[in-house]
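Missing here is one protein chain; the remaining ones are kept as they sit in the complex.
Chain IDs A, B and C follow the sequence of writing; residue 1 opens each chain.
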Amino acid sequence: MPQTEVIAQEAIADGVYRMVFRAPVDLKKNGYAPGQFWHIRVTDSFDFTLRRPLSLCQADLDNNTVTVVYRAQGEGTRRIAAKRPGDALDVLGPLGRGFSVHDGDGRVLLVGGGIGVPPLLELAHQLAAHGIRALAILGFQTASQAVLLDDFAPYAEVIVVTDDGTLGERGRVTDFLQPERLQGVVRYYACGPTPMLKAVKDVLAVRGLPGYLSLEERMGCGIGLCAGCVHKIARDGVVRPLKTCREGPVFPAAEVVFA
Amino acid sequence: MPQTEVIAQEAIADGVYRMVFRAPVDLKKNGYAPGQFWHIRVTDSFDFTLRRPLSLCQADLDNNTVTVVYRAQGEGTRRIAAKRPGDALDVLGPLGRGFSVHDGDGRVLLVGGGIGVPPLLELAHQLAAHGIRALAILGFQTASQAVLLDDFAPYAEVIVVTDDGTLGERGRVTDFLQPERLQGVVRYYACGPTPMLKAVKDVLAVRGLPGYLSLEERMGCGIGLCAGCVHKIARDGVVRPLKTCREGPVFPAAEVVFA
Amino acid sequence: MNSGEVDLRVSFCGLTLNNPVMPASGCFSYGREMKDFYDLNLLGAVVVKATTLAEREGNPTPRVAETPAGMLNSIGLQNPGVSRVVREELPYLRRVAAVPVIVNVAGTMVEDYVAVVEALNHSADLDAIELNISCPNVKCGGIQFGTDPTMAADMVRTMKCASRYPVIVKLSPNVTSIVDMAQACEKAGADAISLINTLIGMQIDIEKKRPLLGNGIGGLSGPAIKPVALRMVYEVAASVSVPVIGIGGIATGRDAIEFLQAGATAVQVGTANFTDPYVCPRIVDEVRSWCALHEVARVRDLIGAANPRARRVTDG
Partner (left out) sequence: MNSGEVDLRVSFCGLTLNNPVMPASGCFSYGREMKDFYDLNLLGAVVVKATTLAEREGNPTPRVAETPAGMLNSIGLQNPGVSRVVREELPYLRRVAAVPVIVNVAGTMVEDYVAVVEALNHSADLDAIELNISCPNVKCGGIQFGTDPTMAADMVRTMKCASRYPVIVKLSPNVTSIVDMAQACEKAGADAISLINTLIGMQIDIEKKRPLLGNGIGGLSGPAIKPVALRMVYEVAASVSVPVIGIGGIATGRDAIEFLQAGATAVQVGTANFTDPYVCPRIVDEVRSWCALHEVARVRDLIGAANPRARRVTDG
């Protein structure tokens, strides 16, 4: 049953919220992967016809709760941000295919941009649990937008980058992908705006590094009914628009076709 | 400014609520009349396009607050009933023309049906303040729907009538308009469902008793813009559809034309 | 940019509006009520209720119903008739507001429309007429003109001859091709096109097992219809050279900007006035702030910005 409840809600940066809710399924039994998402209904009427997809940021197995971190930008996410502990929440998930952790990887790279950073936290956590070292290059527009830096610290070596240099390095995440930094890195995982994903893929493809991209397409249903969320994917020799809500949102970078 | 706030909200009968809110105007300076209404916005978005008209039930001049009593029947009133003390409330009012109290009246009759009872409370209060005695015949479907009986007691002699006899007399309010009961009554005031208003008017017109009816038409704007809320009124020799939100909702009974 | 520096003026039909926002016909009566809420000079212009030759009683109640993000109305052109409008309403409106006044004209037959326009010719208290050939609420009424390009064109030609004021033609969305309608009206001499009027809709009272509105059907308006209105404005703006006035579901500054970018020179706000009587001046403020934030010095530079095929129509 999708009906669950909000456990905690707090603003953690300028317009960015962290919400904890009781998982709508038994996380242990059901299983879940970093990079999967939750599809959250905005209100209990049908005025908001579309749910809002938010990525798993952290899972707490002991309490069977989930954390999402999101920017309240439009009408829907603002309504979600107005929900208080104890309020009912209609959530579907965990949905889609997330990031795969490859046992035996020595060192991997995480690249996050803006609100693409939160989904990498659960990944960092799981990588650490598998004994895989991670370098996380986390980019934000400006210092007041930066989130979760302390949370990453236990699991990854972190490089913070801001467009305006108000925190960490000044520049874009792609400015920090020099070979000397990526020593020993065998795989990468990226989540962020499409232009960033494309740039990251282009730079790292040249080095022959395999990786995963988490795509962000507007979703209708989130569960494979509408074909609203497709992205062109090259697989088995053909390029087809695949549903990112079912086959993704995470795809092997090599398969993702950018226009 | 219409933006005000909820002070109290409580269920007082099966599906019936009493809400107190801060008046959006200074009641003392602005003035108000029993039978006037408040036009309440359901949410702060434009999804509910129409406000909900609710009658003034009580005014508290010391605190500049207003009480409305309403049935949460449809989606809009249910949302209003979900508002909690401290929540913002967008209210226009007091709107329309209410009941006139005539100094010098000895004894008057109040006839209320169902959710038409609450607007008569402020009237009863003002009549008493003018030293006018009132007989209130208050009808409800059943005992669990009866409201405000104790509130009327200080201001009026009350006869309670229920359709099923579960409280007070069994029957309809019009069964209790016998001449012996109405000894000395010089005027009447009625509020309730249209069939009741029509029946009351018919019975009392025969006796030549002047009175007022509070009409209930579906409203668009509540402030005279749309002509949605009209009722046929015979005035100055012509029958015209007048806007009940501006010229009413209270009209002299003799003017009200029923189909 | 400071929001005080934004030039909000737009112009069409020889009229210059201080800003592109006006209340839509039938949602503002004649201004008497609204002036208690705000200074009507804050508006770009005012469009008054449909005026017919004789007084009209309108349809039986209920006349309004709420729908998801919208409403239905079946007012049916209740109005006091053109002579009282000219005598009592327009002079009053002129007194309280120094902004252009547009009178919405309706009727059943061409002769009615002509007679209304001739009566309006004798008044100095208006600046343009808006030809309502699109009201869904009058039985054997204007609606036919509004769904047939040839009839519409004939009507527009006749009106242009009859009227000493510019003629804005208001289109019905209940047609297969809105572009055919708009082009026919333009060819026939329309000075501007306004759209859309309401979509025809219905609601049923399932307890009573009958349509909820007294008239059975009604006109659907409000945010629900905004996507349809915007699409039609976009298409029409790309197909005619006269100015287009956008109407349908506008409730915020962002909505108004969508219509401007689609190619509308100005916008009308209807249903939202019922939800919030202060909505028109608020939309003006929101448009101003958005322009300032986005360094748009003149609001007219937004007209058609998202519609490459639209002529950016403004007289100025």
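Definition applied: a contact is a pair of C-beta atoms (placed from the backbone, for glycine too) under 8 Å apart; a residue touches a chain by one contact, two chains touch by 3 or more.
The model shown is predicted, which means the values in this text are computed figures rather than measured ones.
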item	value
Neighbouring displayed chains - absent chain, whole complex	A, B, C
Touch criterion as defined above, residue of A:G15, A:G76 or A:P252 at the omitted chain	A:G76
Of C:V244, C:I257 or C:A310, the one touching the omitted chain in the full complex	C:I257
Sole contact to the chain not displayed, among C:L8, C:V21 or C:L72	C:L72
Those residues of chain B which, in the complete complex, touch the missing chain	46-47
Residues from chain A at the interface with the omitted partner, ascending	2, 41, 46-51, 76, 90, 92, 217-231, 240-241, 246, 259
Residues belonging to chain C that touch the chain removed from view	67-70, 72, 147, 174-176, 199-206, 209-211, 217-218, 220, 222-228, 230-231, 234, 249, 254, 257-258, 261-262, 290, 305-306
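Throughout what follows, only the chains that are shown with their structure count from here on.
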item	value
Separation of mean Cα positions, chain C and chain B [Å, integer]	36
Distance from the mean Cα position of chain C to that of chain A, given in whole angstrom	46
Distance from chain B to chain A - Cα centre to Cα centre, in angstrom	55
Residue numbers of chain C (touch at least two other chains)	68-69
Residue list for chain B, restricted to those that touch at least two other chains	47
